[in-house]
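Omission of a single protein chain aside, the complex is shown with its protein chains in their original locations.
Labels run A, B and C following the written order; every chain starts at residue 1.
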Amino acid sequence: MMVDRIIFEDSQSGRSNSHQWPKQKADCDLPPSFLRTTPPSLPEVSELEVVRHYTLLSQKNYSVDTQFYPLGSCTMKYNPRACNTLAMLPGFLSRHPLEPIETGQGVLASLYELQEMLAQVSGMAAVSLSPMAGAQGEFAGVAMIKAYHQHNGDVERVEMLVPDAAHGTNPATATLCGFRVREIDTDKNGDLDLASLKAAVGPQTAGLMLTNPSTLGVFERQIEKVVAIVHAAGGLLYYDGANLNAITGRTRPGDMGFDAIHINVHKTFATPHGGGGPGAGPVGVSERLKPFLPTPIVACDRSRQNKKYHWLYVNDCPKSIGQLSAFMGNIGVLLRAYVYLRMLGGPGMRRVADYATLNANYLLARLSAAGFSVAFPNRMASHEFILTLKPEADNYNVTALDFAKRLLDYGFYAPTIYFPMLVPECMLIEPTETESKGELDRFVDAMVAIRNEAIHNPRMVKDAPHNIPLAGVGVGRLDETQAARKPDLIWNKE
Amino acid sequence: MMVDRIIFEDSQSGRSNSHQWPKQKADCDLPPSFLRTTPPSLPEVSELEVVRHYTLLSQKNYSVDTQFYPLGSCTMKYNPRACNTLAMLPGFLSRHPLEPIETGQGVLASLYELQEMLAQVSGMAAVSLSPMAGAQGEFAGVAMIKAYHQHNGDVERVEMLVPDAAHGTNPATATLCGFRVREIDTDKNGDLDLASLKAAVGPQTAGLMLTNPSTLGVFERQIEKVVAIVHAAGGLLYYDGANLNAITGRTRPGDMGFDAIHINVHKTFATPHGGGGPGAGPVGVSERLKPFLPTPIVACDRSRQNKKYHWLYVNDCPKSIGQLSAFMGNIGVLLRAYVYLRMLGGPGMRRVADYATLNANYLLARLSAAGFSVAFPNRMASHEFILTLKPEADNYNVTALDFAKRLLDYGFYAPTIYFPMLVPECMLIEPTETESKGELDRFVDAMVAIRNEAIHNPRMVKDAPHNIPLAGVGVGRLDETQAARKPDLIWNKE
Amino acid sequence: MPFIPHTTQDVEAMLATIGVSALDDLFCEIPANLRCDPPKLLPALNEMEITRLMAQRSAQDGGMLGFLGAGAYDHHIPAAVWEITTRGEYYSAYTPYQAEASQGTLQVIYEFQSMIAGLTAMEVSNASLYDGASGAAEAVLMAVRCSRKKTACIAIPATVNPRTIATIRTLISQQGIELLEIACTAQNGRIDPATLAQYNAKDILALLIPQPNYFGLLEDVDLLTDWAHAQGALVVGIVNPLALGILKPPGEWGSQGADIACGEGQPLGIPLSSGGPYFGFFACKKQWLRQLPGRIVGRTQDREGKRGFVLTMQAREQHIRRSKATSNICTNQGLMTVAATIYMAIMGPTGLANVAYACHDNSRKLLEQLTAIPGVERLHSGHYFHEFVVKLDRDVAKVLEELLAVGIVGGLALADNCMLVCVTETKTQADLDSYKAALADIMLRSDS
Partner (left out) sequence: MPFIPHTTQDVEAMLATIGVSALDDLFCEIPANLRCDPPKLLPALNEMEITRLMAQRSAQDGGMLGFLGAGAYDHHIPAAVWEITTRGEYYSAYTPYQAEASQGTLQVIYEFQSMIAGLTAMEVSNASLYDGASGAAEAVLMAVRCSRKKTACIAIPATVNPRTIATIRTLISQQGIELLEIACTAQNGRIDPATLAQYNAKDILALLIPQPNYFGLLEDVDLLTDWAHAQGALVVGIVNPLALGILKPPGEWGSQGADIACGEGQPLGIPLSSGGPYFGFFACKKQWLRQLPGRIVGRTQDREGKRGFVLTMQAREQHIRRSKATSNICTNQGLMTVAATIYMAIMGPTGLANVAYACHDNSRKLLEQLTAIPGVERLHSGHYFHEFVVKLDRDVAKVLEELLAVGIVGGLALADNCMLVCVTETKTQADLDSYKAALADIMLRSDS
């Protein structure tokens, strides 16, 4: 009876929100050759229709603000509302990026302090905030490693080592930086296979990209050996900071011996994911990579009475790998991270790791006790852990995907599935520190209930979702194959 | 499987959002006799739990921002988002009501201009913004009428005339002001019964409360005669401005001869209803009632170079009926109305009435053509109109209430039902000017579909709602009788 | 067109369906001589223009270091409160008449009622009244309805906020209810129990008790409550809800507790906003339930037994009972109660107590600092919450003006060169120091 419309379907020629338009009737002196002959295909809808449409659409999302969202590797924690409110204060929003520093001392002070605090938390010598997400942070880090080798005339180092369990951005970044990717195996306990590593390193090794705890949800216990092996071979170590939420205030990548690190502030530092972005991916480096940091960087002139903050650009950092965006990255996101970090302080940073780890291990213990198979049963979980639903798949023909879809019916977003691909029918579960024991218990109940369904009423699970408790017209399981085979990517009047 | 919890059910002793608390550990010197011995029963929940709970709850409302809301008499039009954003600017929010006028020239200027503009739109000599809703505006108006008579020594005027179709606040207000209420009949075309009026007026008549167009959705055609009769009897005329949306820029209560009027800014001037309030109910008066206006009122000192705005308090207006609240009413709401009015201007005011009336008459014509019975078929609708579903009730045993509940399933809020009580099985429908023809057409389709259901599958209608497209656990028709018989008004641990 | 979605074609099609030829025709029933031109208002601005204008006006306003209280209080409001409260689904909904499509608002109000009941230790609460002052007037009218007494004599202490008294006067004066002032000396600042006996003869119907009172002082609520009840009078507590984080709640005053508790809800997460919108909260003993003014939400169930919420006890209200309703109120302050509910949920019992303690603590510190200045002394003795009165040895209005010149709103001028000063948890030690320094400077510079 009801249809959720596409905004273009509400469009009607000649409708106008003229109160949003400039008043002037401008005559245009531009020759027709520069001008478009037909107006762009945009919808013509009233402001109310816009508000209603996009408000209703928002209600068709699960989100941290509305549901438990245990998406492994993504650290879907609470995004404090104050961070949003304060980052959107008018003085911050209205300033043009090229304005003189005199009109930006407020924002610059905040960014400078953020740089310093992130260096502290990660144990690195210096930080640049400019990368706009984790993957761009990776790019910056790997490009710095390349620049370092080149600077040393070490041009034969053309290979980047990446564990097989690594996040896809790691190998993709290595390629983007012109490296050949070489995969390193994982052993059966989830640690890096040292034999495989030793076999791989050599004079061609530029470095190793690693996240620790790894994407398998366990801490790399031999990290010191790993670092020693790569360093001995002349390679550098890159730390993928996506999993920092597991260790803040407990251990530091810098102390482990990493040379470069990116930090996903949209994970550990509670900035929102926004349905896909924006995030920010500050990079931290050890002393030897400092000259190569991407610009701009905030500096503080302490010589004066009052501190004065200013930018360092490429001219100030001649060895820099350069700038990564037109201006200075995702400042509004960084401001949110700054507010968050200021509210937590040092002890708060440790609490993050402590309670994230507590929640993960508790959930693991309960699910394991409930009979689910744990990928690395002999390991302490980090901030996340992996179940394998292979027994369920084998016995009841109900897959991790089916479980995931059915969880949606129960009002939970699904954990990450089929990543890392190493573990069959895997579910990577990350509760984060901001969820309560009560919520975790309800999740366990749902998992148990679904397994019971899988046994007694498998269609219920295989055909899920049935009735996601969201507003509007609910959809059942969507056909992704058709979407890819016959791409319908933009609206066309039918 | 899912339950929507009450916030207290998530509470757990010892949980804290300490980042929201002052840091100081205060020792308290107050003697125990002044202090509470047990902490107040408030929930102990995390900030995320609060955000999630109240975000989810919000999704369980229909609202103008999400649904067509044709609630008669309530003028559920689009509340422009700019009004909210601008009324919540920090300078406005942070100012204490008792601060000197020097720190409030911005807000005072806006309120002064609003007073002037509302006087213009209504055709009254002066306006006070202080009443906090329509009913309090009524109180102010009726109290002024009483004060006027008393001032004239006319103390025998103890009766207030109110049409039988009037909104409940009218007779309730008359009582609150110490008047006896006398009802006046409506004739079969929806006009006031002049015979009944003539029979009722006399030396005991303090005045008549009227809304025009009336709550029956039609314009009182004999308004001039009505005014003349009451005035001739020595009574004054009060205009209930709840229906002003029908006539702005087309005709003015002041020109009709009314002595006092309230204006529901939360109707005609697009301020939000907030799920029940706050609104604001400015009162306008003719010259003779001016001295009695409630305080405070904004005045402008034009003698200086720059205009300077200040408050007039009771001391400045010795005949005033006094103040209606501790400070100055719902200023934040009035600021929203100001922004709205400034965006419309005079021509925009007329457009409001024009398109509100167009929408109502169009919807009336379509529903009538579709076979629904119109209460006053020979009349032009104002901004609203009445259907009677008596034929449907008689023929299919499906009531206006059933239709209303079933409309919810179709994604529409229901029109006002059973008011005015004059018309059996009535539905008072007010589309407002901000809805599109497409939305009205869809509403007609739904009404027709429901009547078909009433014919072929009456249970579907009588048992509605079945599946309101809202988030979370949907409820079916709620038992209001039980609620009133065994009141459960506050949460108790079970 | 601003906020109107109609295209020219729409208008033509719609007029044709109606069977008229022009918009003008829709107004044919309005007598010709009453028709008017569009009003001449200030010129219409587009959103860009009004945004700029309001930004300028807002920048003009506020921004002071403020020590004003007197019924409205500056508290920290968590960002989450208004980010959620202004969501369209709360903001743009109506009074929840269609319960099934309004469970959001209804459940929030149910929770609000529960929290207010918890805070005041009363049995039932309504869904809000306009503000604290008009709510107190409703309490008076309700007391009259509840009492079996024939008189209509309401005792109101001189320590009640004068703005509340003025509002009560306006709202009840139409009905011949008498307000009997319970005097107190300026020196004392609180009701002196010793003076109560003189009112025994007055056949008082209800006694209003402010806690804290207008001067910030704590009344002896137990004694006053018991005295009133001994007279057969009802007790109406007018309380600061934030102070109830630590103060004895009205439901526990004396041996039986107050009958009605009401007050200004603004301290619970509502911005100062030059005076509104705020909200009045209102609670009472269950026995008076049917005399409550305003809306009430109750819990019930649907046919399948699922829990749900509805407006209830509507037979008290104007839309049903009309001229016999308990009040004429219709629109209340709904959205403010959403904010207050979120505020209370975030703060919790301990948070609220901490805020109250901090307010009290800060005001003690400031009082000590200010009275260390020659020419400044405290007027009263006795315990206070977060407001106090100091007396200056010179023109208080002039001193306040000079403070304003350095960005400080020092307090509210009272008679006899006194001023009422309030300190909340928002003030830091540095703020207190600035105030002290500025005042000391002024007192030093100017003649007494």
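As a convention for this text, contacts are C-beta pairs under 8 Å (C-beta built on N, C-alpha and C of every residue); 3 or more make two chains touch, one makes a residue touch a chain.
Since the structure is predicted, the reported quantities are computational estimates derived from the model, not experimental observations.
Visitor: Name every shown chain in contact with the chain that has been left out of the document.
Guide: If we consider the entire complex, the absent chain touches A, B, C.
Visitor: Could you tell which one of A:Pro278, A:Pro291, A:Pro424 or A:Pro458 touches the chain left off the display?
Guide: Spelled out, the listed residue whose C-beta touches the missing chain is A:Pro278.
Visitor: Tell me which of A:Arg288, A:Lys319, A:Arg351 or A:Lys390 is the one touching the absent chain.
Guide: Of all options in A:Arg288, A:Lys319, A:Arg351 or A:Lys390, contact with the hidden chain holds for A:Arg351.
Visitor: Which residues does chain C use to touch the chain missing from this display?
Guide: 47-48, 51, 76, 78-79, 83-84, 86-88, 425-426
Visitor: Against the chain that's been left off, what residues of chain B make contact? List them.
Guide: Residues touching the hidden chain, for chain B, are 12-23, 45-49, 51, 55, 80-82, 84-86, 90.
FYI, only the chains that are shown with their structure count from here on.
Visitor: If I average the CA coordinates per chain, which chain comes out farthest from chain C?
Guide: A
Visitor: Given the two chain pairs A-C and B-C, which is bridged by the higher number of C-beta pairs in contact?
Guide: Pair with the higher count of C-beta contacts: B-C.
Visitor: Centroid of chain A to centroid of chain C, CA atoms only: how many Å?
Guide: 45
Visitor: Quick check: how many Å separate the C-alpha centres of chain B and chain C?
Guide: 20
Visitor: Considering chain C alone, which of its residues make contact with at least two other chains?
Guide: Residue numbers touching two or more other chains: 1-6, 10, 44, 46-47, 55, 78, 80, 84, 88-89.
Visitor: Give me the residues of chain B that touch two or more other chains.
Guide: Those would be 47, 51, 55, 59, 64-67, 78, 80, 343, 434-436, 470, 473.
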